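Omission of a single protein chain aside, the complex is shown with its protein chains in their original locations.
Here is chain A:
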Amino acid sequence: MTGTDTLKARNAIEAVWRIESARVIAGVARMVRDLGQAEELAQDALVAALEQWPQSGVPSNPGAWLMSTAKRRAIDMLRRKENLDRKHQELGHTQSTETDAADAGLAPDEVRDDMLRLIFTTCHPVLSAESRVALTLKLVGGLSTAEIARAYLVGESTLAQRIVRAKKTLSTSNVPFEVPAGAELAERLGSVLEVIYLIFNEGYSATAGDDWVRPALCEDALRLGRIMAALAPDFAEVHGLTALMEIQASRIRARVGPDGAPVLLLDQDRGRWDQLLIRRGLTELAIAERLGPRGPYTLQAALAACHARARTPEETDWERIAELYAELAALTPSPVIELNRAVALGMARGPAAGLELVDKLLTEPALKNYHLLPSVRADLLMKLGRGEEARAEFLRAAQLTANERERALLLERAESCLAVRA
């Protein structure tokens, strides 16, 4: 076999791994009840594949091969353990169904349950947000440590340590490999969705590195969201989050100009919006709304959908946007949401309506030093022809912002107010 052939075989095996690893880890974790051990056993199966497949060829059902190899090793390991007797009973029970499932290639509901257990465990609140993200990408997304390290611009050893620590924490905290039930389920589902959206946002407006967007991370998050939507189809917010990500991702091509500078929503070339993703997002949103009630992700998806449905900025249904912000504010009260609602109201019903709401926010302590409050207020005042007041507000906003480019823009607008007065 030539070097190129070996490399090709390796790549093919890695591709199989990407597809199968989560299911294999989840299936083994159910037996050994320890995520770290399950991953090691699954990795052993991968090593065996790397040794054997280049010679023997890739088996016709590589997923089942990996699964049964990993499970055989799990059984060996469990047999060696001292508490053989107790485990033996469980094992005798699981073993028969396992092997059948592996032979049949798939036992959808069993696989679904295993996958859910896996996701709930990697997103367990006992872990820090960054650990949850890393562990989920690794064990559920099937990414390598190197790939995750590259995506998050941290050293590979740092990331490897983070993952080791996370698995240790799960083990020492005795986190059960289970799907939570009852009241805990809603909270834990929230953690899963949060992790997925964190990954998406890191790709959508990167906080690290030079790139403004990193589409690959958005795609990984979308894939996780779509997997969750298939695994837990009865939960509105799962579809809400997927809808939100699909619609936001539909704009990725349009939100960066040829020079790499961000292009803002209302300035984007809507012809570059990805209609396939919009359609997928609107379908997911419809499912979320049918299941109801509308949670924060579904509401944000509905907001994104208002823009996605408008063929031109002028067609935007600002009245609806204002309503949705009101619903969102009722659910998660925030003066920033109120400020957004004021902007939408100003667009829908004229600047006076927007200003009325903005003025109510003037005493809001959380917005005291928030430069967008005076800048929104200034904009509305200017539209009302109150140039002098608008100018003062733009100057105040310019004072509050920490960003030079923004300050320059605000000062420029302050100057333009003088023309309104004259």
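Just so we're on the same page, a residue touches a chain if its C-beta (ideal position, glycine included) is under 8 Å from a C-beta of that chain, and two chains touch if they have at least 3 such contacts; residues count from 1.
We adopt the following convention: contacts and distances are computed from a predicted model.
Undergrad: Leaving aside the chains on screen, match the unshown one to its UniProt name from "Phosphate ABC transporter ATP-binding protein PstB", "YCII-related domain-containing protein", "Transport permease protein" or "Helix-turn-helix domain-containing protein".
TA: "YCII-related domain-containing protein"
Undergrad: Which of these touches the unseen chain: A:Leu118, A:Leu135 or A:Val376?
TA: Here the residue in touch with the unshown chain is A:Val376.
Undergrad: Using the touch definition from the top, which of A:Gly27, A:Gly225 or A:Gly387 touches the missing chain?
TA: A:Gly225
Undergrad: Touch as defined at the start, partner being the missing chain; which of A:Ser128, A:Gln161 or A:Asn403 qualifies?
TA: A:Asn403
Undergrad: What chain A residues would touch the chain not displayed?
TA: Residues in contact with the chain left out: 11-12, 14-16, 18-19, 62, 106, 112, 143, 205-213, 215-216, 219-220, 222-227, 230-231, 253, 256, 259-262, 264-267, 276, 280, 339-340, 343, 346-347, 351, 371-372, 375-376, 379, 383, 401-403, 405-406, 409-410.
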